[in-house]
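The other protein chains are all here in position, but one chain of the complex has been omitted.
Chains: A, B and C, in written order; residue numbering restarts at 1 for each.
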Amino acid sequence: MRTGVWLMGARGSVATTSIVGALALRAGLTGPTGCVTELPELRGPALPAFTDLVLGGHDVVATPLTKRAEALAEAGVLPGRLADALAAELAAVEEALRPAPTGGTQADRVAAVVRDLTDFRERHRLDRLVVLNVCATEPIAAPHPAHADLDALRAALSGPDEVLPPSSLYAYAAFTAGCPYVDFTPSTGARLPALAALADERGLPYAGNDGKTGETLVKSVLAPMFAMRHLAVRSWSGVNLLGGGDGATLADPAANAAKVASKQRVLGETLGYVPQGDTRIDQVEELGDFKTAWDLVTFAGFLGTRMRMEFTWHGCDSALAAPLVLDLARLTAAAHAVGRRGPLAQLAFFFKDGLDAPTHSLAEQWTLLRDFVAELHREAADEQPR
Amino acid sequence: MRTGVWLMGARGSVATTSIVGALALRAGLTGPTGCVTELPELRGPALPAFTDLVLGGHDVVATPLTKRAEALAEAGVLPGRLADALAAELAAVEEALRPAPTGGTQADRVAAVVRDLTDFRERHRLDRLVVLNVCATEPIAAPHPAHADLDALRAALSGPDEVLPPSSLYAYAAFTAGCPYVDFTPSTGARLPALAALADERGLPYAGNDGKTGETLVKSVLAPMFAMRHLAVRSWSGVNLLGGGDGATLADPAANAAKVASKQRVLGETLGYVPQGDTRIDQVEELGDFKTAWDLVTFAGFLGTRMRMEFTWHGCDSALAAPLVLDLARLTAAAHAVGRRGPLAQLAFFFKDGLDAPTHSLAEQWTLLRDFVAELHREAADEQPR
Amino acid sequence: MRTGVWLMGARGSVATTSIVGALALRAGLTGPTGCVTELPELRGPALPAFTDLVLGGHDVVATPLTKRAEALAEAGVLPGRLADALAAELAAVEEALRPAPTGGTQADRVAAVVRDLTDFRERHRLDRLVVLNVCATEPIAAPHPAHADLDALRAALSGPDEVLPPSSLYAYAAFTAGCPYVDFTPSTGARLPALAALADERGLPYAGNDGKTGETLVKSVLAPMFAMRHLAVRSWSGVNLLGGGDGATLADPAANAAKVASKQRVLGETLGYVPQGDTRIDQVEELGDFKTAWDLVTFAGFLGTRMRMEFTWHGCDSALAAPLVLDLARLTAAAHAVGRRGPLAQLAFFFKDGLDAPTHSLAEQWTLLRDFVAELHREAADEQPR
Partner (left out) sequence: MRTGVWLMGARGSVATTSIVGALALRAGLTGPTGCVTELPELRGPALPAFTDLVLGGHDVVATPLTKRAEALAEAGVLPGRLADALAAELAAVEEALRPAPTGGTQADRVAAVVRDLTDFRERHRLDRLVVLNVCATEPIAAPHPAHADLDALRAALSGPDEVLPPSSLYAYAAFTAGCPYVDFTPSTGARLPALAALADERGLPYAGNDGKTGETLVKSVLAPMFAMRHLAVRSWSGVNLLGGGDGATLADPAANAAKVASKQRVLGETLGYVPQGDTRIDQVEELGDFKTAWDLVTFAGFLGTRMRMEFTWHGCDSALAAPLVLDLARLTAAAHAVGRRGPLAQLAFFFKDGLDAPTHSLAEQWTLLRDFVAELHREAADEQPR
């Protein structure tokens, strides 16, 4: 099952790490640490093998992948020797990257993206192609009446307005080209009624939003812990210090607001009430691709006794996100292969703000995911020619 | 269903907090924060109401309960006004406390305990009586051949040797008196083949060991998080600073070793490998009834990138333990009422080192507990006269 | 040497703690922990004894002191028994409190304050009276041309404008009444050329600004440590979570900005360069009178190796500030007694943003303070009749 993985933001840190990692896994130069789909509980025939993945993507910048890989090696995100050992393979992916279309109407840009996707699928004789958004976070998009209606949207795209934010334009193009779409960012992506209608029309699955890689991951196990023990969380305050591209984007208050909202959701929905406190995101360029989050939780126990917990998470976002991007590509491809359509709520495990997520508890999301993957394996086996 | 709750170590911090809390709940002076059995998912008719609980116990010391309650209020564990408001109720419990028997052979002491239990059950016309060990941690007990065989044990108890550690002597006495037994400490308790045989002979359930109230509670959600994300935990080091009685006991290296072993179990069993690092327990008298734990976890992600997490837990052990003691009394009584016998593996949620625990993941233990309690409610309903 | 201590914001947490503490010290009910002037290096005859202090003040609210003291006891800031034991003394101070004047022109309000100060000094036959501002932080004041010139200011005060922020109006009134003025807040206070001219005209000393009680205190020893070791601080980020009145005030972005600016000054001035990172102040009402600050420092060592340090400070602002308020009252009174005038740069030890502070290193500030106090003692001894 030859499966294409098309990355929007293909020269960014997350994408570059995903690409180097996929190539390294294919070449047997690294193990699958961080790849959830390689756990014994999930592994199986429905998922395309790493050797079946073909990588491509769009980006607005043109820095060569090898340059990006070197910078990541310098920053301690990648082992330096990997980029060297995979020079030829990286060059091949480099050839498959295309400049993100700019100029013209949004309809023009959609057409250009569709063309690039179709070309890629045909040139590599792919069974299917999954589009994933790993760009930097967009500002919260301005509402537009055409968001609610597919026909109105089609009409508006040919006009002069910027009707859709880039993430949604890509989702539109992906669906139009018959590709499932995954949004690893908190941007709008496929979360518009018109786009849901389009995905439905084309019978395509999609997933998102906002990969859960750090502080929120920890919250998604700690908040249920407090809930299961019937402890009353009084306040939960967090600060996220991050450098890199995401830090710069989030210096924009609107993008920051989008991210913070998706980070706090887990608390209210898990605890059943919203404790005091905020989550802050601050850029500290010096931290590079690493991120430090600190959270303070104050809580009351039996008879009101006050207690507290704090944690510091010092993670490398790219190293945490990249294997999940590959997991999502494999899982979405497998879901597509057996005919799933619409939002994949079962992938909530991967997201801060999962589409239709029935729970924010990581453990419950894990159970959903495990059961879902087991079904995929069963269905895939059933579809095999006997 | 009038249910007796007999506490070994009835004048200790955990017991005193349990007693004050149970009285406060009964009087409507406090809410059920920290009581797991009062969560909507677990609440139901099989569990004895707080108003059905009758409290008693043994202790080697004689400090009045009101004195202990005042000291706990001073230390910030209890609201001062509670002890005042419950003066009459506390006096009633005071009357029900008995000195722990000393002297004579172990058989003599067993007989004295059985007598006290039987008297209490009769005087208060209890439907059943649950015995719970909330004493300080014992040193690891010396092995003895009679531990493996009930007949040999019976014979040995009448001899001059201290065959059983106190926790096991109490389990023996409880079973002999027809009472379920719960061990909230890491001491040996019912964990001897001869005692399992005795419980079986009498058709009694029992549970333990070592209430999970702080650092290990956090571990039991964080270790599964790392496992579910396929992240490689390289080291996990912890230090526990605690004052109070438990701190003093654990200054004894043998008791410390028992506690540490039960704390580290969760890691190996959840991750499937044992990361580097140790857990330390140090006494810092100044911390009083509060405990500060600090853990450092180093882990590797995709392509070997090194990351780290640390957390500090600042909890009040008595405030965390007391509601669980009441939960365990209610659950064990309910299990007894419907005829359960043997080790209650489904109560692993409450323990660092649960008897026959099939998992160390808190979320999985929660599922087990929820299903178990649902069964108890069903069975209790079935037994009701229609 | 009977010395009056006049507190602006006399019913706030800091003032109430200062008052209860001063009364408790006078009554021998507590020790001088936290009082810098009681260290062997500073103690001496120039300083008025605690028994010589007479307390009074203004406030805009009217909550009785005993009520405030009870609330602080409830919150764990004061031992409950103290307020009870000092009931009579507290009532006496209560009588000396006056409502802060409102309405009329600023000149009218100045006159009312001067009248209250003069009355207090006369009624209690005080040798001198020190005015201290312990109100909540004001927003940054709007500039006004009259701030630069004493005559212009005098004229403007009789007009309809709010020329001076309250802290500066009080400084003006204090100087007019012949009282030294100390500002424990980051508000403008005496920091206007017109007020400096007035203090000079009256021969009065003054001090400020912004008591150094928590995160900045720690910074004032850690930043010099990095500097003395020639380590390159790359980023220094901090978050302050606080409840209480100050938290509420600082929710106002303008007040927050004033505070943050005074918090970051220590870094640039000690290190000689400004590292990346910000200091945040967030209100978390639940934390009450306690404050939690977390700081992350990243730094480079020899050959550029990256390292990091983080600290959490969990302090009670009122308990940290109150003894310093008494210290400042004693020191400023002593300076006044021997004829010092103008800004007391030697008191930089107490402030985040000391007037004319020659250094932000706590150790160097300590040396300055020690030498200054030694001089005061010498001068006071010289003035004694032989």
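What we mean here is this: a contact is a pair of C-beta atoms (placed from the backbone, for glycine too) under 8 Å apart; a residue touches a chain by one contact, two chains touch by 3 or more.
These numbers were taken from a predicted model, which means no experiment stands behind them.
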Original post:
Which residue from C:Ala232, C:Ala261, C:Ala345 or C:Ala374 sits in contact with the chain not drawn here?
Top reply: C:Ala232
Original post:
Out of B:Thr298, B:Ser318, B:Gln346 or B:Ser361, which touches the unshown chain?
Top reply: B:Thr298
Original post:
Considering the whole complex, which of C:Cys316, C:Ala348 or C:Leu376 touches the chain not shown?
Top reply: C:Cys316
Original post:
Of C:Ala49, C:Val221 or C:Ala254, which one is in contact with the hidden chain?
Top reply: C:Val221
Subject >> Interface with the unshown chain - residue positions in subunit B >> reply: 234-235, 237, 239, 241, 275-278, 280, 282, 284-287, 292, 294, 296, 298, 308, 310, 312
Subject >> Where the missing chain touches subunit C, by residue >> reply: 17, 20-21, 24, 30, 32-36, 38-39, 76-79, 82, 217-218, 220-222, 224-225, 228-232, 300-316, 319-320, 322-323, 349, 361-364, 366
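What we mean here is this: only the chains that are shown with their structure count from here on.
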Original post:
Roughly how far apart in rotation are subunit B and subunit C when fitted on CA atoms, stated in degrees to the nearest 5?
Top reply: 180
**OP:** Starting from the mean Cα coordinates of subunit B and subunit C, work out the distance between those two points in Å.
**Re:** 50
Original post:
Distance from the CA centroid of subunit A to that of subunit B, rounded to the nearest Å?
Top reply: 43
**OP:** Please list all residues of subunit A that touch 2 or more other chains.
**Re:** 310, 312
